[in-house]
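The complex appears here minus one protein chain, its other protein chains still in place.
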């Protein structure tokens, strides 16, 4: 479904240079865009592609507007990437409008549940006793909303999401397929070589505008609740342990594991595959690199990393073997320094 | 639902000091407990909180009983953490009694399946041909019990668990949402640059009192079965490859991966995000730190670790770059030692 460039600028703003009638059939990456495509130039380092792209129109910064306009239509805006984000939302809404609210006849809804007349419930979904599904919420096929659980206004559960008993979800959240909110936290007391289960009596509280990726798990608290604040974005296959607290607008990439009772600040980012150990505290604005293991609390904002550098296997084997001797190497180095200090007082001092 | 401290001690034992009529409304962490709460002091290092907590009653060791009794009611017991674990079980049973057994009318039960009259089957659950669901077992909504699979007495499958054909599960197990037992192991033979599938003809055998966390996967064996012994506790998002054998009462934290044919002893613990490579053997009582990679068999009980220490990114970059030179640094160090040994025979010897 083609849109005119003008209708798009009318909806989203920005300064239009060129023909408002330019037809836009699709959004494309700059490098592969062809006629009919609208593309964006997020960073100056891609500016050289302005001359070569086949896009019918470009979204650029004011600084690049003259160059872009010289080759065809463009939209000038202070933050092209943000403009592009809003454009994708508008594009989707125009091309895939949300169906009218409906409850599928196969859904299993407890008579004591409260489902707003403007909510949608998909095939085979299960809504438990005293659960609440608010206005505009959409519950996908096979999703389960547990007893006394709450789903806020406009929240979207894709097919096959589980919200455990007593857990609550704010407004405008998006939960992808396979998400499990409110499984038991991992808590056991040892007794003579066996594990005695600690029943997990808390729940999970999730704020507004939270997005949770496919197959990600957020465990219920042991006594108090696990808490995910507003605007948090979690990618796929993430594990959030019991009683974790994640501050607002923190984002985590795929495969991250956060152990129980960790408290993570607001506006943090955690790279893919990183691990945060339990009972730690991360300040606001902490950025953890992919695959790093957070073994201690981090009280200062900043960028932290711990990751073995990749190398060809033969080189790695040699270096890894040496690493097991590293402490001894340090001792040997110190011994040399001391011997040299004794022999020649002007050599560098050892600590 | 409030309980008297006395009724609780009557059920669980321990020595009660103070008023048995003290009402207990909830269980709370020591640090945030308020009036109406019961909290426990698991370790002496929290003893200083005894004076400041707002809890109505405390669970303490006999050594701390006098201090605790001086401020209000308490229960003295040799292992407060274990007492607390049992208390959570009792509390849950009192407050959320299990529903009477019932088969939801929407469930799809094969006519050749055997479902005990005292078992429960949730909405849209699927029970396959010749499958067996024993007394007191509860099969959650959307769970699938494959053909010839067995679920033991009192076992609990949360919504959306898959038990593959021919797999069996002991008594009193708990499987959380998204668990997949009995997917195919990852086995292929190479043929001229392509992969030829090795059908996985084994199954999975799981003992009694096993708990398996959300979205955890346990693959079926290639020829023999994959085996999980009694009392094993697996957290969320764990991968157990084909023909793995996990000994009794071993516990693994979230995001662990165990590759095919690894044999892990009894009473082991594996920290979150750790990886155990295939065909290895871990003795009983081996403890692996989080995020460590087990690349060789470990024959002695003990605590093992391999993890790059986290640092601020700038420091990490320097050290990681040096790490790629480590083997050469070792050679250079040896050369110095040899030169010095030649020059001055009293310097330390190089290996």
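The first chain written gets the first letter, and so on, giving A and B; residue counts start at 1 in each chain.
Basically, a contact is a pair of C-beta atoms (placed from the backbone, for glycine too) under 8 Å apart; a residue touches a chain by one contact, two chains touch by 3 or more.
Because the structure is a prediction, the values reported are computed rather than measured.
Note on the undisplayed chain: of the listed residues B:60, B:131 or B:275, the one touching it is B:275. Checked against the hidden chain, the listed residues B:79, B:116, B:153 or B:184 yield one contact partner: B:184. Only one of A:1, A:192 or A:310 touches the absent chain when the whole complex is considered: A:310. Contact between chain B and the unshown chain involves residues 108, 124, 126, 142, 144, 160, 162, 164, 178, 180, 183-184, 186-191, 193-201, 215, 217, 219, 222-224, 237, 239, 241, 255, 257, 259, 273, 275, 277, 288-289, 292-296, 302-309, 311, 315, 318-319, 321-323, 325-326, 329, 332-333, 335-336, 339-340, 343.
Where chain A meets the missing chain, the touching residues are 26-29, 32, 79, 81-82, 84-86, 88-89, 91-92, 104, 106, 122-124, 141-142, 158-160, 174, 176-178, 209, 211, 213-215, 231, 233, 235-237, 249, 251, 253-255, 267, 272-273, 290-291, 307-313, 316-317, 320-321, 323-327, 329-330, 333, 336-337, 340, 344, 346-348, 350.
Quick note on the criterion: only the chains that are shown with their structure count from here on.
Averaged C-alpha coordinates give centres for chain A and chain B that are 25 Å from one another.
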